[in-house]
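Notes to accompany the following structure.
The complex appears here without one of its protein chains, the remainder shown in place.
When the chains are written out, they are named A, B and C in that same order, and each has its own residue count from 1.
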Amino acid sequence: MINKISASVHEAVSVIHDGATVLISGFGEAGSPIELIHALIDHGASDLTVVSNNTGSGHVGLAALIAHRRVRKMICSFPRTSNSFVFPELYRKGEIELELVPQGTLAERIRSGGAGIPAFYTPASVDTPLAEGKEHREFDGKKYVLEHAIRADFALVKCRTADRYGNLLYNKTARNFGPVMCTAANTTIVQAAHIAQPGEMDPEHVVTPGIFVQHVVHIPEPAHESVLIAENKKYPW
Amino acid sequence: MINKISASVHEAVSVIHDGATVLISGFGEAGSPIELIHALIDHGASDLTVVSNNTGSGHVGLAALIAHRRVRKMICSFPRTSNSFVFPELYRKGEIELELVPQGTLAERIRSGGAGIPAFYTPASVDTPLAEGKEHREFDGKKYVLEHAIRADFALVKCRTADRYGNLLYNKTARNFGPVMCTAANTTIVQAAHIAQPGEMDPEHVVTPGIFVQHVVHIPEPAHESVLIAENKKYPW
Amino acid sequence: MVKDTEKTVTGWSVQQMAQKVAADIEDGSYVNLGIGIPELVAGYVPEGREVIYHTENGLLGMGPEPSQDEEDPELINAGKKFVTAIPGASYFHHADSFTMIRGGHIDVCVLGALQVSQKGDLANWSTGDEKAIPAVGGAMDLVAGVKTIVVITQHNTKTGEPKIVKECSYPLTGKQVVNRIYTNLAIMEVTPEGLVVKETAPGVDMELLDQRTEAALIDGR
Partner (left out) sequence: MVKDTEKTVTGWSVQQMAQKVAADIEDGSYVNLGIGIPELVAGYVPEGREVIYHTENGLLGMGPEPSQDEEDPELINAGKKFVTAIPGASYFHHADSFTMIRGGHIDVCVLGALQVSQKGDLANWSTGDEKAIPAVGGAMDLVAGVKTIVVITQHNTKTGEPKIVKECSYPLTGKQVVNRIYTNLAIMEVTPEGLVVKETAPGVDMELLDQRTEAALIDGR
């Protein structure tokens, strides 16, 4: 019987090795797999390359992972937000690398990684510093830049509901990067607030088919990053 | 008020001009917009380039469109099936052009057309006759071929349910090429068996967001191609 | 030789600018609003028009701000503010969201600017300051893909520097991408002939506008 549900969050992330590339879902706090990230901090893997739209807020979640100096390099589109202090400070000191990628290019590079497309052309960033040094090409008289797929060792993704096959449903705009990230990692680890029985999800509604998911962890009441920040929490507590 | 619902199937297809490129959804009969195709035959546009996975069966739907000599060129992955006679006969006589494309490459070329990606690399068809004369390139020691996006003037798509915004739900494996084709045409015309009120569809379940659809036609009981063929029907009746 | 009037004329308020932008958005348009002043535009859609808002983090059919007890940290816009979803909305993932943007499906994008050039070049993501944390978000995809790019901005910086310039000195977001510019002083259109002034705010004439603008302007009022 296929059963992708892990016994614990710590077991689920225990496979993550030093030097790994890790995709982390979320747009701001929406969709950020905060319990998986905290378990990753406990687990201790370091020298990570993290691909995520932002760099986390306050001293919890992704910001805490960075604060613990586990991240060598961030690949993201928007590394600063109102409550992000950790990344900016390390970046200014030259102690963390940054690859800045336009948001749509980031999403498409990840999708391509999952879809076996090694590279594609996009008009985004042409004639800007972000396209400098990259290969350009004209199609129908318009300029495009070649962008390469992102594939990762692991993906950490938050969703609303999962079943033992790894089929996933998301919640509103917390869906964001989750579905494409699930496809682009060798091992995708998902935290789900609800566990459904197979067949409970209408096959018309499944957003991420189980084939893209390797491990599911049941986190019934995931924390809200903004609430933790308002409470001045710092991980580990 | 946005209302994309057309008064009639004939009004909906009346915009299609001679020489147009038309995407037609469906995998075999599943998802084939047979009423839209019949209206297109009545409308009379010719010299069409049609992009569809197959070439139709019997003497109805896409096969009838081809039989009426409205199609100059087919772009498809599998132009013959058990009941397809029309295309094979014209093809053997050299009276219709064929661009044969691997099925996954066809889907990805259409998706790219809809996504503003002019070209991408794929491993499919490398070292086969279908890649001959195309640009090849190595990424990480593996060979890939460059494929170009397909964009069309029109898309004819069948779905189960639509609302006035053009949001769509599909039915089972009749979904197939519909969602990507909706994105890749200047004008997407959809036939829907049911019309829903805005908000009736759960926003989590919408498969094609309305932005990709221009016209919706209500066809309450669409014909089944296989039933028509079993009855030896020929369009126009 | 700065006249008194030049110093005191402030032109339109940001609300009035937003109203001008909204008036020029056609019924049935799909619109993406940038963070900040562009968000005001949603409040001024004229009676009888229906406009659908897209937010690049995965929602088409974004509705107004929720009441405080309806706030949902998993229903936010690209500026990470709480929003709602209208009946007829849909959620989707980021690659699909940027299919809408890059694929030319969004009709209008309203963005803020650091600088706009007379050729329509836009700089709105970085001042090039070495110490700043560079952050681009979806701006480069938006200007590359959306059919009409509208800039809404103060005509000058707080220190009086021109923002409508001959050439942008800041790093570009995109080259020749802006179609129309709405400032507190004027509405301008980028044309092959140059930057054409379509309307000026009360108390603003071409002389004053030229003094506040580095770009060459064509009077098209």
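Keep this in mind: a residue touches a chain if its C-beta (ideal position, glycine included) is under 8 Å from a C-beta of that chain, and two chains touch if they have at least 3 such contacts.
The structure presented is a predicted model; accordingly, all values stated were derived computationally and were not measured.
*Asks:* When the whole complex is taken into account, which chains on show are touched by the absent chain?
*Replies:* Output: missing chain touches A, B.
*Asks:* Which of A:98, A:146 or A:206 sits in contact with the chain that's absent?
*Replies:* Answer from the full complex: A:206 touches the omitted chain.
*Asks:* Where the complex has a chain not shown, which of B:95, B:127 or B:202 is the residue touching it?
*Replies:* Looking across B:95, B:127 or B:202, the contact with the absent chain belongs to B:127.
*Asks:* Could you tell me which of B:56, B:102 or B:209 touches the chain that is not displayed?
*Replies:* Touches the omitted chain: B:102.
*Asks:* Residue by residue, what part of subunit B touches the chain that was omitted?
*Replies:* 27-31, 53, 77-82, 87-88, 91-92, 98, 100-108, 110-111, 122-130, 170-180, 207, 224-226
*Asks:* If you put the missing chain back, which residues of subunit A would it touch?
*Replies:* 1-2, 111, 113-117, 163-165, 167, 183-184, 197-199, 201, 203-204, 206, 209-212
Going forward, only the chains that are shown with their structure count from here on.
*Asks:* Quick one: which chains contact subunit B and subunit C both?
*Replies:* Both-contact set = A.
*Asks:* For subunit A and subunit C, let me know how many angstrom lie between their CA-based centres, rounded off.
*Replies:* Chain centroid spacing, subunit A to subunit C, equals 29 Å.
*Asks:* Send over the residues of subunit A in touch with two or more other chains.
*Replies:* Residue numbers touching two or more other chains: 108, 122-123, 170-172, 207.
*Asks:* List, in ascending order, every residue of subunit C touching at least 2 other chains.
*Replies:* As it turns out, subunit C has residues touching two or more other chains at 59, 85, 91-92, 95, 98, 101-102, 144-145.
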